[in-house]
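I'd like to ask you about the structure that follows.
Complex shown without one protein chain; remaining protein chains in place.
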Amino acid sequence: MIDSKHRLQMKSIRLEALGDGIFSIAMTIMVIELAIPVVKGNGWADFLSALKLIGSDFLCYFISFVVLGIMWYGHRMMFEYIGHTDRYFIFLGVLFYMVICLVPFSTRILAHETLKWYSILVYAVNLSLCNLSLYIQWLYGIKKPALMERELPGEVKKEARILFLISPGLYAVAIAFSFFIPEVSIGIFIITPLLYLLPNKLDRYMP
Amino acid sequence: MIDSKHRLQMKSIRLEALGDGIFSIAMTIMVIELAIPVVKGNGWADFLSALKLIGSDFLCYFISFVVLGIMWYGHRMMFEYIGHTDRYFIFLGVLFYMVICLVPFSTRILAHETLKWYSILVYAVNLSLCNLSLYIQWLYGIKKPALMERELPGEVKKEARILFLISPGLYAVAIAFSFFIPEVSIGIFIITPLLYLLPNKLDRYMP
Amino acid sequence: MIDSKHRLQMKSIRLEALGDGIFSIAMTIMVIELAIPVVKGNGWADFLSALKLIGSDFLCYFISFVVLGIMWYGHRMMFEYIGHTDRYFIFLGVLFYMVICLVPFSTRILAHETLKWYSILVYAVNLSLCNLSLYIQWLYGIKKPALMERELPGEVKKEARILFLISPGLYAVAIAFSFFIPEVSIGIFIITPLLYLLPNKLDRYMP
Partner (left out) sequence: MIDSKHRLQMKSIRLEALGDGIFSIAMTIMVIELAIPVVKGNGWADFLSALKLIGSDFLCYFISFVVLGIMWYGHRMMFEYIGHTDRYFIFLGVLFYMVICLVPFSTRILAHETLKWYSILVYAVNLSLCNLSLYIQWLYGIKKPALMERELPGEVKKEARILFLISPGLYAVAIAFSFFIPEVSIGIFIITPLLYLLPNKLDRYMP
């Protein structure tokens, strides 16, 4: 046994900082890829039709930004309960960040061919992998008492599972619809993040 | 009621870190978009005429950088009073960061066609939305005593309202002028950030 | 002698923050360079052949992301033992960050011509320089008691040396193979990061 003097703290703060950096870049980087509208003429109609051309790009940007915001929120909440890390926890974190970094890429694909089944597939799989890899990291962390910062109430554990798994479930439905009515898939992409705005059982634990 | 042992801290420090990351990227990213000047020849005149060609790009870069600096300052000041967060406060923060991330995009549009009414419109609307969304986040935060870090003097509250709303007001004037004398609009874009350098009532609270 | 009142703290926290920023950008930036797949047609076969075309790009992205994750981990572990900095320690840190920043560049080269000896050479040399420059920074830091945060057990010192030097050793083998069977070199690039997932002697010091 290692005596406590030699035992490392391994506080989670550095991993959180890496994550905050990655999220802030992934969120910002999507804007570089927005092409500026080409307005042909000087009237309102010209301006509006130029806006219309970049409309689906913007829609995808907005959805992805809000989704990344929600994932950042989930990631941030995880560290309210988990305050220390170990090697495997950090490796799982790196995998999570890897799929997060792919979101601007998937967004570009979806913006490029919004109603194609394969664009919807790539986007839905990417977002689902974000949720699932964070969920795995969470499950690993809460299993190890030495990593915990505070006691995890059973209610929070259950609610977290729902919040982690609801998106992949809905995105699976979006994939299924993509072959027939891709507009429904896009609708699901729009509605899913809004669900996280509804009151949930974790609100009671907020200050 | 949740007992205090289970109540989460939800310190604002992580949201501040995300915001600092987003601001620093938005500020830096604008430079990637600056085209390097093409100097045709080896004389001073060649150099100066090359500089002239990139002059409006640079002007837009400078204005946007200083405006983002001022918004970062407002965002930073908010957290002197608000020290904790909840779910909705964070969501409002994500919306604020979303419009902040669009500033390099609007700047590119303005730099591309500086004196067009629609460029001025997009830029003015974007900057106004930054101020207004931060103001909404601020109003939400100061309404909830559990989020406050320290008491908010009435004088600060009033002065903050003025500082939040002065830019959108001036930018509305800039939009109005853009249809007739767009040079005045650009002048307003230049002068507005300088107003934030004037002494104000918050200076008394500084160290 | 300077009295203790004037002696600077020089906590390592700022250098860690700079490093976290650089790592998060280097990790994220690689995605910008991923070209989106061009799907010619609407069938599964079209989609799969488009994926295949970007397959080696993705492989290189994955390898580099995980390698950067491991280097971030090593960098993070260093600061569990070293809590203060001086001028030369920071300069060595800047050199380390400089070669880290080149990883997206080398990755692009490897992704562009994956099986060419010179791509493998550039990539292997870049990754080796990352490990070696961090090792030099580490050796400098642990030699100066004033920089240490806690006592460094002899076992950790030895294990760290192995972990620092194992990659450059394997990458040298990858370079040697690149002239004859470059597929083996790529295999080494894939396997090397996985070795860091095996249990090691540092695990005993984890919480």
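Labels for the chains are A, B and C, by order of writing; each one numbers its residues from 1.
FYI, contacts are C-beta pairs under 8 Å (C-beta built on N, C-alpha and C of every residue); 3 or more make two chains touch, one makes a residue touch a chain.
Every value quoted in this text rests on a predicted model; they were computed, and no experiment measured them.
Engineer: Out of B:Gln9, B:Ser24 or B:Ser56, which is the one that touches the chain we can't see?
Structural biologist: In the complete complex, the chain left out is touched by residue B:Ser24.
Engineer: Out of C:Val94, C:Leu139, C:Val184 or C:Leu202, which touches the unshown chain?
Structural biologist: From the options C:Val94, C:Leu139, C:Val184 or C:Leu202, the contact with the absent chain belongs to C:Val94.
Engineer: Among B:Phe65, B:Tyr123 or B:Trp138, exactly one should touch the missing chain; which is it?
Structural biologist: B:Phe65
Engineer: Among C:Met71, C:Leu147 or C:Ile188, which one touches the chain that has been omitted from the display?
Structural biologist: C:Leu147
Engineer: Among C:Ala26, C:Cys60 or C:Val156, single out the residue that touches the unshown chain.
Structural biologist: For the chain that is not drawn, the touching residue is C:Ala26.
Engineer: Identify the residues of subunit C touching the omitted chain, counting contacts across the whole complex.
Structural biologist: 2, 5-10, 14-15, 17-22, 24-26, 29, 32, 84, 86-88, 90-91, 94, 97-98, 101-102, 104-105, 108-109, 112-113, 116-118, 121, 146-147
Engineer: For subunit B, which positions touch the chain that isn't shown here?
Structural biologist: Contacting residues on subunit B, toward the hidden partner: 16-17, 20-21, 23-25, 27-32, 34, 36-37, 39, 42, 47, 50, 62, 65-66, 69-70, 72-73, 76, 79-80, 150-151, 153, 197, 202-207.
Just so we're on the same page, only the chains that are shown with their structure count from here on.
Engineer: Could you classify the subunit A-subunit B contact as same or different, where same means more than half of all interface residue numbers appear on both copies?
Structural biologist: Comparing the two copies, subunit A and subunit B contact each other through largely different residue numbers, since under half are shared.
Engineer: Would you identify the chain whose Cα-based centre sits farthest away from the centre of subunit B?
Structural biologist: C
Engineer: How many angstrom lie between the CA centroids of subunit B and subunit C, rounded to a whole number?
Structural biologist: 35
Engineer: Give me the residue numbers in subunit A that touch at least two other chains, ranges are fine.
Structural biologist: Only 17, 20-21, 24-25, 29, 32 qualify.
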